[in-house]
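Only one structure is covered here, and it is reproduced in the block below.
Here the complex is missing a single protein chain, while all its other protein chains stay put.
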């Protein structure tokens, strides 16, 4: 097991863990907000428009934390500078 | 056990764990929101249309975190650049 | 224990764990939503049609996360590119 | 312990764990829904027909996650491609 194998293995495992654990909290947070929004609509039907608009803008903000993890995962897989360095060194 | 076996094993295990753990939170969050939606319909039947529309758009957002994990899993299995590199190196 | 045995063992264990752990959260989430639906029907019998329709569409969305895990499990068993590579290499 | 023994052992243990752990959550979820159904019938006897119909269709959906685990277990025991490969190799 040399540097190349080590870096590759660490990248694969870290990429998987990043998107996995990083998507737990947004999913739970969005589920909670969504459940509350439905209760709010049932309680105050006249404000359904305001509530849904606030909900979706807010969920987009929560979703952004999941997107950060997704971006880092894709960087670790497809644009990993550490991997690129060792590949280049191994090639020449 | 050389680099090729190590990278392959890490990819398989990480792929499985990614989709497995990554689908726990969306399933729980969606289940919670769905349960709340049914309560809301029972409480305010006149708003059933608004409630279901909000529910399904919101669930699609929550589902997106599971889809991120699914995409990463498929990339790790079928388009893994680390595996591709070692296969190419082993081939010649 | 060579690469072939290692990859095979990792595939078997990961396949089992993927569908096993991946089916816990959908089952719990669907069970919760189903229990709530029955309460909602008992509370508002006139909306039974709306409630059941929302319930089944929502459960299909929750079920989709279990299906993701099932697909990955079948891929790991029957269309595993890592296993295919080592078998091909061992064959010649 | 060669590859054949290793693969066989991993298959047996994984098959057992898959159906075992995979049947915990569906059983709990269905039990919860069933308990709620009985309360709902007691509360609204006129809707007993609607409630039981919704219950059984919903339980079939929850049951499907247990069936996924059952199918994977049977595949691991009777149609295990990894085991088939090593048996064939050992035979000739």
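Per-chain numbering from 1; labels A, B, C and D assigned in written order.
Criterion: a contact is a pair of C-beta atoms (placed from the backbone, for glycine too) under 8 Å apart; a residue touches a chain by one contact, two chains touch by 3 or more.
If you're wondering where the values come from, they're calculated on a predicted model, not measured in any experiment.
Where chain A meets the missing chain, the touching residues are 1-3, 6-7, 10-11, 14-15, 17-18, 21-22, 24-26, 28-33, 35-37, 39-41, 43-44, 46-47, 50-51, 54-55, 57-59, 61-62, 64-66, 68-69, 72-73, 75-76, 80-82, 85-86.
The rule we apply is simple: only the chains that are shown with their structure count from here on.
Interface note: chain B and chain C, two copies of one sequence, contact each other through mostly non-matching residue numbers (shared numbers fall below half of all numbers used). The geometric centre of chain B is 10 Å away from that of chain C, both derived from CA atoms.
Each chain gets one centre point, the mean of its Cα atoms, and the points for chain A and chain C are 21 Å apart. Contact of a single residue of chain D with at least two other chains is seen at no position.
Judged by the touch criterion defined above, the protein chains link up one after another in an open path, with no loop closing it.
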